[in-house]
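Below: one structure, written as structure tokens.
Of the protein chains in this complex, all but one are displayed in their positions.
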Amino acid sequence: MSRLSGGLIDRDTPLNFHFNGRSYQGYAGDTLASALIANGVRLVGRSFKYHRPRGIFTAGSEEPNALVTLREGARAEPNTRATMTELFDGLVARSQNHIGSLEHDLLAVNDLLSPFLAAGFYYKTFMWPRAFWEKLYEPAIRRAAGLGALSMEPDPDAYDKGFLHCDLLVIGGGAAGLAAALTAGRAGARVILADEDSRFGGRLLAESDTLNGAPAVDWVAAVCAELDQMPNVRLMSRTTVFGAYDHGIYGAVERVADHLPTPGACVRQTLWRITARRTVLAAGATERHIPFADNDRPGIMLAGAMRAYANRWAVSPVPAGDKVAIFTNGDDGHRTALDLIAKGVRVSHVIDTRTDAPRFGDYDLLSGATVTGSRGRKGLRAIRVAQDGRETWHIVGALAVAGGWNPNVHLASHHRGRPVWDESALAFLPHNPPMGMVPAGACVGKGGTAEALADGMRAACAALAELDFSAKPISLPEAQNASAAQAPYWHVPGTRRAWVDFQNDVTVKDIALAHKENMRSVEHLKRWTTLGMATDQGKTSNVSALAVMAEITGATIPETGTTIFRPPYTGVALSVLGGGDTGEHFRPKRLTPTHGWAKAQGAEFVEVGPWMRAQYFSRDGETHWRQSVDREVLAVRRDVGLCDVTTLGKIDVQGTDAGEFLNRVYANMMGTLKVGMVRYGLMLREDGHLFDDGTCARLAEDHYVVTSTTANAGAVYRNMEFARQCLWPDLDVQLISTTDAWAQIAVAGPKSRALLQRIVDGFDLSNEAFPFMACAELTICKGLRARLFRISFSGELAYEVAVPARYGQALMARLMEAGADLGVTPYGTEALGVLRTEKGHAAGAELNGQTTAQMLGLGRMVSAKKDSIGAIMSRREGLAQDRRRLVGLKSCTPEVQIPAGAHLFTKGATQSLKTDQGWVTSACYSPHVGGYIALGFVENGDRRMGEILTAANPLEGQSFEVEVTSAHFVDPEGGRLRD
Amino acid sequence: MKFSGFKVMQQALTGHRGWAPLWRNPEPKPAYDVVIIGGGGHGLATAYYLASNFGITNVAVLEKGWLGSGNIGRNTTIIRSNYLLPGNQPFYEFSMKLWESQEQDLNFNSMVSQRSIINLFHTDGQRDAYRRRGNAMHLSGAGGEMLSQEALREKLPFLNFDNARFPIKGGLIQSRAGTARHDGVAWGYARAADQRGVDLIQNCEVTGFRIEGGQVTGVETTRGVIGAGKVGVAVAGSSSRVMEIAGMRLPIESHVLQAFVSEGLKPTIPGVITFGAGHFYVSQSDKGGLVFGGDIDGYNSYAQRGNLPVVEDVLEGGMALMPMIGRARLLRAWGGVMDMSMDGSPIIDRTHIDGLYLNGGWCYGGFKATPASGYAFAHLLATDTPHETATAFRLDRFARGYVIDEKGVGAQPNLH
Amino acid sequence: MTDLTPITALGAAKPAEVSHGSLTLTERPDIGLASLALRKGVTCPEGLPAAGEATDRVFWIGPGQWMIEGPGQADSDFAAQVKGDFPGCSVTEQTDGFSVVEVHSHDGAAAIEALLAKLVNIDPVALAPGCAHRTALHHMTVFVIRRADDQIAIIGMRGYAGALWHAVDLAARRLES
Partner (left out) sequence: MLIPHPLLGLRDAQEFTYLGDASLMSRPAPEAGEAAFCDYVFLRDNPAGVHRELWFHEQGDRSWLVVTRDTVTHEILGAELASDYARSSS
């Protein structure tokens, strides 16, 4: 163990964990990374391309190297940053991306082959022989590529989503963020403070600074306590704000249970959609490194991270006695030396690129010096330092690298506002942030503790002023600004590989090669070399790469380009983005009023849009669905059947202009419909194609009920509202949907009148009193309000009776009971489909949005006497000259099925898209015809009755002969429905 | 310079000193026979085929940003020829054939990977529609097969078969479909066009057209006036903006489509899979990222970024279909601007201005069309007659009533 | 009255009720509903709530449109009664179009607002007592009425009653844990 004194770990709570099968111990407050370092584990992973041995490089979410697969079995979570993983008892983690052990990765051979694997090499080879790409090259590449592996088991945890609203969202709980939240909280604004870390404080937890002369954590604790007391403030730790969306909406993920062995009863993570009137972005900054030869060895770490490990987690990067060196281009690196020394860690040298480097303490300072090489394949052993032209090797166990800090401008650029280069800060600063966002603190280059605190307060006051909150300045703690003086120094020249992007193995050489091949724009550089495309999205590499490219081209950094960031800020689990509604709850189920009854009758159900409908009701002894369906169909044709048709859209249309309004939305006339009658209607889209069909009933002079197909119910209502509000706002019409209010049951078959007679309260159902297409409001079953429509989808004498939905189930039961002696039979959607196909009624497959009234043989219904939606466009050349017509098709061998979706060809003709004569839309077995029948569209179909066509289904290797017939297989004269 | 495995080794052993630029950075000439506006996939492919098929090499491609900076640089890389309508299917099948020989034609490995696409269906109605489509594919030589639920359980055991709101009934597979490395496609065409003498001019935005007596004579750009015998516009996403300069209104709206990639994973998903009961389609890149997408955001936009609800909608679909991806992480999301046409199908046609040609309206299906689009547009530019597979992509089809509406939703672009 | 026996939207004879922590969910099949729409030229009757608002018996559902509630009157011809109260207006029977879930909190507004945050994207400020909004909830459309600090009604389409109950029940259960 290399534990130091102090730190924010709880030594009274030791935790056991396993890494690559070996068990270790850490403490509460540790991350997996700090615990591994404390246990002297340096080699934790392999790089993506060359499989180089890698160690922990950072202490935060920017970590490029220390990616592990966390947990086991279905909970295994690949590519998890050890630096962001809170230690819990029993934690199990494995290293990734190696064949064989981590220590002896067979794919390390890639490193020896690296000359052959330079940037973009794969675009230049693997082309011959052609077939080898899928068979050989690609599979090999895929096996080698990728990082961790998925368990391939469903995620067992629960997820949740929610919506929050606030006046001020503060992103980042460091010095600036805490000051901003406190300022706004005291001003009475509704504040949300979110931080990705498990506790607030940001860098204050990592530095040795004091506030008011006391440890900074004391002040942090006091502020958090005060904020926690405020009802108007919501503190959200373990919460990453990952994206800035339009109009002040932010996406955030709260890791509710990731710090626990298992979530137990609660969800693992929650997706929050936060709507903020204003936002303070206090996301801090990320340290950058300085590429030099072999700079990727385990033990080489960012200086700020090394400081954090020593101060917050009380771990030394080296075993007691070993030495640490610091390589820096500014004063910041020296802080690491001082803090390590204060903690009793031996510092060999501070190597400063500046010739006039200042000294801040008692350590060995090498000014104007650089690190030019390193040794130690699986862990740093020595570094080579160049000074005044002389190179010397120094034995060290770890090297801290300080290349300056890059403000975390990510969220500020999510709306494509490009950050601008600031020469004094040597960094890109936020520019044109999303509306309502005020960046503050280290992410605008104000990283000193005192200036960050002040800037956070300023930002909060500025943001709230726009909302007319009078935020008063708060008394800030007495703090210092550590000197951030630095001299630009981007990489140490050399002949060996110097890594810029560690995870994707992009080196300075690769950037030079990209330049040579004219891949110079930042985007080309990125795409050619894959720089910045790893899981860290280039947080530690993008800016350095730009600087290197600038140096090669001789241009300035701003001339060379800028970095732009897209959501998410850090990786977000796909599960939580799905919000938890999955499996059978992926979408809500909509049930009909008779669902429970149908279930009790042993119905099979089928998804029809959001609805679950009874598909068929199998009876004892029926072993195949066809037996049930045939029985149901025959029952309707012979006796009487019952079907719940509640799912059809019902729109209540009232108003003095209701008739005129419907004349304009229906292709045919509706204004002339008599009260107490129903009419079949067609609706067109404005482009002239068929939109929907259904019936329209007139209950009173100023009251209609429009029914739509189940599928189009929503769209029909929307379009009618469009017509009412946008096209003809002066008509007196009111619309409201009543689909769910009425349970509607189709009573169909020759004995339907007899059955209904038994439940109506003395209502005259005779043909004279209540003819075909009549409708009425009446009472049934001793006083239940109901609506009765004499309409037929089956071609038989039929009615639809509607009652308040809560009575639907009882009515169905009553009809079954009352009709027992009439052979009453419930039927489902399958039989419904057969019945309408036998009758030649169009349904979804014929009304698929590509067809016209003419194609259905209903061209005459499009009234020329009036204007209506789509009427004029339906007369365009292409539609008018379309000669495809809906016909019936009979299988020439009755027992052979005609598959819907088969294409139709003139018998004997060659089969191609050019000779295509049409297609089969709907097909079924017709017990009435005693064979398979179908509907389809055929070129000049209305003129080809009796012709034998070929129905080709090459997809399934089938071909059939079919006869063109009328679409009305049953009662073509329509006598039955009129008796 | 010819690319080959040998070349790579030779360079590796000589310190990569011998590599040359993939293309030149020429100064614009005063005039060209043909000027292509748009250095994306379609524009670069057009230039390549003009040079290679018709020997027309006095050509410039004008790109306002960097080559391949449009939708070819940001898409879900799917290539397929599984359309329904006769106006579309032969064209996309032609494109598929061009993909199959692309790397050899261009001497550039664009990683065309025929790993198959499977369109899942969840209702009998969907099955029948896919059967009709699959038969259209067969009739155009594209092939395809119906897969039963059993076959799917075999092939894709990780799908949610047993706890689904909309159970999987089967699927339509096209084995020749798959993916290609999108940037590689742009670079391959760019390099091959450049090698044939085409000038690729980056950071050159077109600001106006020179039109004399109804005939286009050149374009005004941020790098000066450039004369042109013919001008081909291939700027899908911005077609309306560019054609507006020429005084044209188009049957097009610009919409944003988001696409997503996960962190790198070991091989997980075999080919391309599309969900039939929600908006989700997915494949896995050679690098290991799950590349997926869904529906467009649905409102007119040129912002090149989308919003959160669509991200949620896509992942709801993804989790419902394959809950085993849940513990992978989203790495990056981006938004591209699509030319959404009024019938969901593209336009490759002359305009009422002589010498001005339009290639656009690709909706979110432009990537797979890149080779055939370039080929057909080059054919039109060179011969003034549409290529045989692109005869239906006319501008006047809307007015005349010959729309190519695969989805049957009419003149509402955000539904296509 | 009819000899048919009605069932609740959840398919049972009796209304559902369940408690999780401080929240109690109750199904309210007894509430009669009728929608009211102004006709052209008819002056707006007195006392109807403004946009986004609700009184104890009426809530606004759209421009010139309201929903009238009649607790305990589900079995009467409620629409006819409303038509009588508002002559010259378009009235539509809605009692069976919807399923009403009342949620009551035993420790004040906090629990109600925590529940709402998991269900609907409406700022609690806009859902103060006396407010009513139609919005989306788990892919369904619902009316949310803030009856009081500690009470809301969530009214969804009847066909979705089961899905709505599941969503609210699950959210309440998770708040408990």
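Here the chain labels run A, B and C in written order, and each chain numbers its own residues starting at 1.
Assume contacts are C-beta pairs under 8 Å (C-beta built on N, C-alpha and C of every residue); 3 or more make two chains touch, one makes a residue touch a chain.
Since the structure is predicted, the reported quantities are computational estimates derived from the model, not experimental observations.
Within the full complex, the chain left out of the display contacts the shown chains A, B, C.
Summary of contacts with the chain left out: across A:Glu523, A:Glu686, A:Asp702 or A:Glu800, the touching residue is A:Glu686.
From the options A:Ala485, A:Ala769, A:Ile872 or A:Met945, the residue with contact to the unseen chain in the full assembly is A:Ile872. Interface note for the absent chain: among C:Ile61, C:Ile112 or C:Ile145, the touching residue is C:Ile61.
Checked against the hidden chain, the listed residues A:Leu113, A:Ala700, A:Leu727 or A:Ala909 yield one contact partner: A:Leu727. In the full complex, subunit C touches the hidden chain at residues 51-52, 60-63, 65, 121-123, 126, 133-136, 141. Listed for subunit A, the residues touching the missing chain in the whole complex are 245-249, 275, 415, 435, 686-687, 714, 718, 721-722, 725-727, 729-730, 867, 871-873, 875-876.
Mapped onto subunit B, contacts with the missing chain fall at residues 238, 240-241, 244, 249-254, 298-303, 307, 309, 342, 398-399, 411-414.
By our rule, only the chains that are shown with their structure count from here on.
Viewed as a contact network, the protein chains form an open path, each link joining two chains that touch. Distance between subunit A and subunit B, defined via averaged C-alpha coordinates, is recorded as 22 Å. Averaged Cα coordinates give subunit B a centre that lies 48 Å from the centre of subunit C. Chain contacts: subunit B has no residue touching two or more partner chains. Contact with two or more other chains is made by residues 161, 273, 581, 585, 587, 589 of subunit A.
Per the touch definition, subunit B reaches subunit A in the complex via residues 3-5, 7-9, 11-13, 15-16, 19-25, 66-67, 69, 73, 86, 89-90, 101, 103-104, 107-115, 122-123, 125, 127-140, 144-146, 158, 160, 163-167, 181, 183-184, 187-188, 202, 262-268, 277-278, 284, 286-288, 303-305, 307-308, 311-312, 315-320, 323-334, 397, 399-403, 405, 407-411.
Subunit A makes touch with subunit C in their complex at residues 160-165, 264-267, 273, 275, 581, 585, 587-593, 595-596, 610-611, 646, 652, 654-656, 730-732, 734, 736-743, 779-785, 803-807, 809-811, 814.
Interface of subunit A with subunit B (complex): residues 48, 75-79, 115-116, 118, 121-128, 130, 133-134, 138, 141-143, 145-155, 157, 161, 243, 245-246, 249, 251, 271, 273, 414-416, 509, 513, 516-519, 521, 523-524, 527, 530, 533-535, 537, 566-568, 571-575, 577-579, 581-587, 589, 606-607, 685-689, 691, 844-845, 848-850, 873, 876-880, 899-903, 911-914, 916, 919-922, 952-956.
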